[in-house]
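As you look at this complex, bear in mind that one protein chain is not there, while each of the others sits in place.
Right after this comes chain A.
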Amino acid sequence: MTTRLSARDVTLGYGDRVVSTRLTLDVPDGAFTAVVGPNGCGKSTLLRAFVRLLTPDEGAVTLDSRSVSDLPAKGLARELAFLPQDPLAPEGITVRQLVARGRYPHQSLLALWTPDDERAVAEAMVTAEVEDFADRQVAELSGGQRQRVWVAMVLAQDTPYLLLDEPTSFLDITHQYRLLALLSRLRNEGRTVIAVLHDINQACRFADHLVAMKDGRVAAEGAAADVVDAALIKDVFDLPSVIVADPVSGTPMVVPE
């Protein structure tokens, strides 16, 4: 397992409130990493530290052994794309326009729109399956369509890393699975995907690497089949459960008692 992106002994928090103390995590390259854990366990905080929305009080987030704090903002934005939990589209914007905003880190202050930008936007819209409504207003779309538009926006950013904070929240079950299948496909195409997921069973089914967090620390990490058992679920979620094999994928499935 090779890894370019790591958190090294990071202490994370907001002002006086410490969320994580001396947390270390290596993100495996080219894999789908899912971060799970109860509300408030520090999953989103960790993701925000990876994309430099939050500076660690101690330790560092490193990319190729360099602290991300030392990288230029646009340079980092060409490596790591991040989709927050509840992004807001500006009034009146069309799908194509919103996806095109993902090209920002590739443009200089005065540069014109290039064929490369055009191609990246077109490809992102095809991959995220939003090209059918490319010229509609984002505000008119359903929740599932809108979330795919935002995924297309971060795809247009054309980065090796995709970080997503609970991308399936607010989606119905069909759209949840459709989005997770899209993320798997992107992983197959060589991108590294890191997603905070709410649903432990979905995480087990789709992730190559599962990270279970509790109280700001990593309680367990590894392949779902290796780390998920009743003891872990009891420890992390404080939920008595039985673990069975998912009848479709064979991955662990948590059934609460």
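Assume contacts are C-beta pairs under 8 Å (C-beta built on N, C-alpha and C of every residue); 3 or more make two chains touch, one makes a residue touch a chain; residues count from 1.
Methods note: contacts and distances are computed from a predicted model.
Think of the chain that is not pictured: of "Hydantoinase/oxoprolinase family protein", "Glycosyl hydrolase family 16", "MrpA C-terminal/MbhD domain-containing protein" or "Iron complex transport system permease protein", UniProt labels it "Iron complex transport system permease protein".
Annotation: of A:Leu12, A:Val51 or A:Cys204, A:Val51 touches the absent chain (contact as defined above). The chain that is not drawn here is touched, among residues A:Leu12, A:Met125 or A:Val151, by A:Met125. Touch with the chain omitted from the figure is made, among A:Glu91, A:Asp238 or A:Glu257, by A:Glu91. Listed here are the chain A residues that touch the chain not shown: 51-53, 72-78, 80-82, 84, 87-94, 96-98, 101-102, 104-105, 107, 109-110, 122-123, 125-127, 129, 131, 134-135, 137, 139, 157.
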